[in-house]
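Here the structure is laid out as structure tokens; the discussion comes afterwards.
Heads up, one of the protein chains got dropped from this complex, but the rest are sitting where they should.
Coming up: chain A.
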Amino acid sequence: MPPAPKSGDALFASVDRVNAELFTLTYGAIVRQLLTDLEEVEEVNKQLDQMGYNIGTRLVDEFLAKSNVSRCVDFKETADVIAKLGFKMFLGVTATVTNWDVEGTSCSIVLEDNPLVDFVELPDTCQGLQYCNLLSGVIRGALEMVSMKTEVTWVRDMLRGDDAYEMRVKLIKQVPEEYPYKDDD
């Protein structure tokens, strides 16, 4: 019998942690440097998303190794696991899943607290910058590694005056896994 999945708090306690300021300030300095190097805000958005995607494809391994989560049966369960366990394990914050569509293929993940943006103020010259695109890229990358191709967009952003951070996650395609051997699960 496989061990039960760890709770969010147990997961939080089980990984090495560092002061969030190093993470927040490093990310901020990277964004600022990219704005200088790439000139176009839309190019920065793409670069942040790609960076996040690459990171997500690697973090999912650590998550699966430490969380005891076994295979999720559908997209709904996967979204719940990300919100309840994934965000707690990595960022120390809680996220909420809400606004499911009828088909169960689109939902929102809402953060009231977001460590990426402590100390951040955007000047008027950064209209259109999706500051947290790293985060949406991470979600997309992680989900793709478990065979779910998604589209993730920001629909609410406190840096733009909204009251929370809300990502809309839409399942584009779920690729059945094909094994060269018989599945013993």
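The working rule: a contact is a pair of C-beta atoms (placed from the backbone, for glycine too) under 8 Å apart; a residue touches a chain by one contact, two chains touch by 3 or more; residues count from 1.
Basically, contacts and distances are computed from a predicted model.
Undergrad: Would you mind picking the UniProt name of the chain not drawn here, from "tRNA (adenine(58)-N(1))-methyltransferase catalytic subunit TRMT61A", "2-oxoisovalerate dehydrogenase subunit beta, mitochondrial", "Transport protein particle component, Bet3 containing protein" or "NADH-ubiquinone oxidoreductase chain 5"?
TA: This omitted chain is identified in its UniProt record as "Transport protein particle component, Bet3 containing protein".
Undergrad: Which residue, A:N54, A:S70 or A:T153, contacts the hidden chain when the whole complex is considered?
TA: Considering all chains, including the one not shown, the answer is A:N54.
Undergrad: Determine which one of A:V69, A:M89, A:I109 or A:L129 touches the chain that has been left out.
TA: Spelled out, the listed residue whose C-beta touches the missing chain is A:M89.
Undergrad: Residue by residue, what part of chain A touches the chain that was omitted?
TA: Against the missing chain, chain A presents residues 15-23, 25-30, 32-34, 37-38, 47, 51, 54-55, 58-59, 62, 89-92, 115, 119, 134.
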